[in-house]
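Handing you this structure, nothing more for now.
Missing here is one protein chain; the remaining ones are kept as they sit in the complex.
And then chain A:
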Amino acid sequence: MKQEINKFPSRIGSDPDPPIQLVALMHQNNLYTQKLKGSKSPNPDLCGCFSSVMNRLRIISGHLCPAGSSELRRDLRSSACGSTAGCSGEDVVVVHGRRTAIGRAKRGGFKDTTPDELLSAVMTAVLTDVGLPPDKLGDVCVGNVLQPGAGALMARVAHFLSGFPETVPVYTVNRQCSSGLQALLNIAGAIRSRTIDLGLACGVESMTLRSMNNPGDLSSRLSDHQKARDCIIPMGLTSENVAERFGISREQQDSFSLSSHQKAARAQNSGRFDSEIVPVSVTLVDDEGRERQVTVSKDEGIRTGTTLAGLSKLRPAFKPDGSTTAGNSSQVSDGAAAVLLGRRSAVEALGLPVLGVLRASAVVGVPPDMMGIGPAVAIPAALQQAGLRLEDIDVFEINEAFASQAVFCVEKLGIPLEKVNPNGGAIALGHPLGCTGARQVVTLLNELRRRGKRAYGVVSMCIGTGMGAAAVFEYPGP
């Protein structure tokens, strides 16, 4: 048939007197996407007819996803109607989220606090804020990396410390640095499969009390397999690999780190974190063994006085001629975060608010020896699932495990820097491993709400042993 088409001009040319035919056709100039981005539209009268556009979209979407069709038909859905996804009762929505301040490990406010206490603080706060009795929760999932068995016991203890009834189950998940996000994706999956209606996704880490130096029990055959061997490379060396192989200079890394501190300081000083941070009262033990009560309500890692000159003087931390330093790596921290999720229909039935909608997610594998490139692969995968383009996203929360890998991912994807971590990232705030993903979701949705208009945001991070995760959220507007 294609050959037939190619023959078309010659067919016309060979016809001595071809009849002339007038043809009329119509098209709509991106009508749906333009209108749905109502607040961005240059044409104000388009905003008024939002509900009629939603109705139009619902009808056209019905052509592709007819009621009663059990097939997901994801490929077409994402290219056809994903970018203009309407509201569905089946949507997985974020109701609310809170986090603790992020403390400096071993020296900060949480150095004498166990993770179950941190976890309990955010679990309690989220439910109290929205007035939801804990027995409404179908499940609780906690992301954790360093506790034995990802802290299964610790999580159940936190659960009871929070006054949750024994009838509500809880479990933990460990996908290293993405554990907090993975907890959210697990709860979302349970909601989608109609196993539960509402669930709490959390993340917690005390890097004061547990360290990353216990690899567990591994086979001696590890050394026979290159990729398996690469899994035990220290994270700092994977950062050096990314910097070397992709030419990310020390100056780029330091300047990115400086910017992280400056953005975080600005956010802290202007009170942007105040609504998301749950103040936690703890007992602190000083060097002489004296106890005192303190309330921790400010992120402790932000250094307002940091300068490029100061950063550039730091010595490489992982190899003598390397470029990764303590100043351009994420900080070792303690903290917790919790996010309440539900099926939209259940959430609305309970009169709970909708802070965000989970539109898509992806977890991908990358070479273990440069695990930091994970977001560069995961973000496009999640966007494709969502049927969105990079330009459709207003805010990217990309975990700053190392400046090297963060800079690489941002440059590789061509993300404008002003869209990346507008309130700073893990280099300034800290990276409590199991908590980070949930913390990023809380910070992202708060930022989008602060901006006050419907928008999309992405949360992404690299994952040790060579993976990347990303999730796309929509803030539906005020």
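Operating definition for what follows: a residue touches a chain if its C-beta (ideal position, glycine included) is under 8 Å from a C-beta of that chain, and two chains touch if they have at least 3 such contacts; residues count from 1.
The criterion applied here is as follows: contacts and distances are computed from a predicted model.
Note on the omitted subunit: UniProt lists it as "Peroxin-7", one of the names in "RecA family profile 1 domain-containing protein", "GYP8-like protein", "Peroxin-7" or "Trafficking protein particle complex subunit 6B".
The hidden chain makes contact, of the residues A:66, A:353 or A:416, with A:66. Not every partner is drawn; the one left out touches chain A at residues 1-2, 4-5, 7-9, 11-13, 18-35, 41-43, 46, 52, 56, 59-60, 62-64, 66, 73, 76, 79-80, 83-84.
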